[in-house]
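What follows is a short report on a single structure.
A protein chain is absent from this complex, but the other protein chains hold their places.
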């Protein structure tokens, strides 16, 4: 299926969804979620743009569609008298609101077109009059504003700024290409194993590790267990994982047949 | 006649100032109260309606400004080059509509409706002086509230925000009726 319209032409995920609904000549209130989801995903696949920020918004919408799809596939929980809530309702509401603003923005465009036919004139205040325009009285302007009040305002801005930084999400940073290559980590774990023989999972993550690094390292460990090159023990849940390196050499992932 | 003199004064003021002048300032300048001033202006606006006049007085949110009549556009274009106004892209217009109808509104609220990040259009609209900051919302994080400006009213030929094109209630009713009909037939067409 070829899609002639470039994805960049859409202003956002709702815009794309509206386009698909229009194209299929279906009513917003009765979106065939499965079809639309598939078409939607098709569009996203075409997305060549590497702009993760924009991409992520489209992905969120795709996830919403899939979520609705799955909720519709599942049998609705038995409710007493309550009417069954169509899982599509929230999406329908959003689409309707968005559609309405697109509709009024067309009307505004016409208004602007009409209004642009009217000409204004720049001020022609005689220079000598304009010149004795009185200066703005700063002290009057400042009025009862005090430095401590100004300081208070400033402090609240600074505070607001630090509040804005989400302690968890700020560490995620930007969405970037995976920095940790599994095959590199795979080799590194074995090097560490030869040196230490017995060590803990925590030892592998001595530096400040990102979530991704932890995950990749853990994957490396799983692969090595599968190959029988290490043995792991954990006394109790959440205890540190004790790793014993059984092999005496290092193999690469390629050699291991991955 | 005194009233004639006042009309002349108001015309001279509006002509000289060029920009929109608030009613209270006009009233002060002609030594009349605001009500009387408004009535005189109204009366002048009727006179300007005459087909021999090429200019008109428009009202913008309680301020008055002199400008040409729209019907004069073709003639003016003949004699002078008219600088193009900022052309608003669909994105800008869509964002501006949301702000116009929902003001005061925060960036997050705009983004919730559009489903997409909106820093760029908001900053562009600020730059074009079509929207302005109205202050901050008294809520966690104290987000900035945005609203439209006098320039917005001027650019869209609106006397006041009350005169924004109504969100057609019939249209919405139509939507709802359609939906109800279909709801009856609604099958989970998966």
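Letters are used for the chains, namely A and B, taken in the order the chains are written, and counting of residues starts over at 1 for each.
Here, a contact is a pair of C-beta atoms (placed from the backbone, for glycine too) under 8 Å apart; a residue touches a chain by one contact, two chains touch by 3 or more.
Model, not experiment: these values are computed from the prediction.
Undergrad: Per the definition of touch given earlier, which of A:60, A:153, A:198 or A:222 contacts the omitted chain?
TA: The single option touching the absent chain is A:153.
Undergrad: Touching the missing chain, which residues of chain B?
TA: Listed in rising order, the touching residues are 1, 3-5, 7-13, 15-17, 21, 25-26, 28-30, 50-55, 66, 68-69, 71-72, 75-76, 78-80, 107, 122-123, 126-127, 129, 132-133, 135-136, 144.
Undergrad: If the hidden chain were put back, which residues of chain A would touch it?
TA: Given the touch definition above, chain A has residues 119, 121-122, 124-126, 129-130, 133-136, 138-139, 141-143, 145-148, 150-151, 153-154, 157, 161 touching the missing chain.
Basically, only the chains that are shown with their structure count from here on.
Undergrad: From the C-alpha centre of chain A to that of chain B, how far is it in Å?
TA: That gives a centre separation of 35 Å.
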